[in-house]
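Only a part of the assembly is drawn; its chains keep their places, and the rest are absent.
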Amino acid sequence: MTKPVCLVLGAGAGIGGTVGARFAAGGYHAVLCRRSNEDGLKTLVGGIREAGGEATGFLLNAVEDDAIEDRIAHVEKEIGPIEVVIFNLGAQIGDRTLQDTTLKQFERGWRMATFALFRTAKALFPLMAERGSGTLIATASTAAMRGNPAQHAHTAAMAGRRMLCQSLNAEYGPQGIHVAHVVVDGMVDAPDTVGLILGEDRFRQLREERGQQDGLILPAHVAETYWHLAHQHRSTWTFELDVRSFSDAPWWNG
Amino acid sequence: MTKPVCLVLGAGAGIGGTVGARFAAGGYHAVLCRRSNEDGLKTLVGGIREAGGEATGFLLNAVEDDAIEDRIAHVEKEIGPIEVVIFNLGAQIGDRTLQDTTLKQFERGWRMATFALFRTAKALFPLMAERGSGTLIATASTAAMRGNPAQHAHTAAMAGRRMLCQSLNAEYGPQGIHVAHVVVDGMVDAPDTVGLILGEDRFRQLREERGQQDGLILPAHVAETYWHLAHQHRSTWTFELDVRSFSDAPWWNG
């Protein structure tokens, strides 16, 4: 029998890949998409299969014309109906002043974090609406909630995405599609994003210092919350929640 | 062995009692407190015991001096350490214009919804902090998020409570206490609150019309989300989430 599909856009070795593995363990076929690093992708897919789950991996450049639309069509036809989509693409480019942010970077942030979500919904929601059910979980960040001195591109893209999620929810919630927006408010133990930004040494140090007292957000636990969201009864849906480490101050406390 | 205690303040036949039953089913001793209706309380406690769980019920008037403090001290001494407290007291008095809201009603709303939470935290958090862990989940409502023409007392009390929860989280999160604020944004299938406000006939009608398509928030499913919150790993805590029926507009869409 065909398993339901959990499509992950932005499946690195942090939240994306871990959520994919969690859904595979729970009976979904995980379709993992990421822009680059084919070896990393194979490792993720291989790990899921070894654990007895089903997974397929694709390289996908979300800013390319038709890349998202074609992949969704292909997955629906060849693998199975997409019941859950994890939208995990970000627009983080590190801290940059206004003058150090190029027009191209600003546009790229929007293409990744906002426009790609619009395209995903436009391609997928009609199919989900016809089936009367489906779930989109968008991984967001503090940048969706407030501006920041050196995050012009990132905050604009993430806030646009948040409001788009509200608009999608308003139109498609009553048609049975659950849109959820998860504000990841703090540093994640994610080698493919935070690790790359900090560099290997600083990331290892951070993990040792903060991780051992659970001061970094652990993707495995984020995955449990995503699982919970995706399986809430439709009488009781959550649109938005935040997650952070117990030892971190929320964004509103700086 | 002593079971951990889940203390429910405001345990009626809606969210409060149902969450208590869920935690009892999961291995907690449910301590159910409510202001009145001893028969209703006995029914709840009896139902939990018949299902093989542990429960104790107390009548408790939360606006009385020392009532909360004494009950907490008693439970900790006689039943076991309170690991989870569900703060489910509300201040809903139905729609009333400013002139129809008396000083007494306004004060009572604050005593129930804001002050009682402050007193609960003051009595319980030092004990939880000493143990290095504990969870408080506050049931909130749309009134915590925006004002409304005929909800002067209710919105003031619920918004004060929300901010108090933020302040409690800021001080006690790093000490291992998880404070979570759940915005119940819509009508709940709750005979003891919504049912009483609407009257028996209108409530039955509402249940038939909206409930059969899951248009009312069902307490059993809210309880699953509370359970999830109370068991999030401390690297990944949620402070706030909203719940509503798929067919309802969120508060920000009116």
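A and B are the chain letters, set down in written order, and residue numbers restart from 1 in every chain.
In this text, contacts are C-beta pairs under 8 Å (C-beta built on N, C-alpha and C of every residue); 3 or more make two chains touch, one makes a residue touch a chain.
Since the structure is predicted, the reported quantities are computational estimates derived from the model, not experimental observations.
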Total copies in the full complex, given that 2 are placed here: 4
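By definition in this document, only the chains that are shown with their structure count from here on.
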Centroid distance [mean C-alpha coordinates] between chain B and chain A, Å: 32
Touching residues on chain A, where the partner in the complex is chain B: 166, 169-170, 173-174, 176, 178, 189, 214-218, 221-222, 224-225, 228, 232-247, 249-250, 252-253
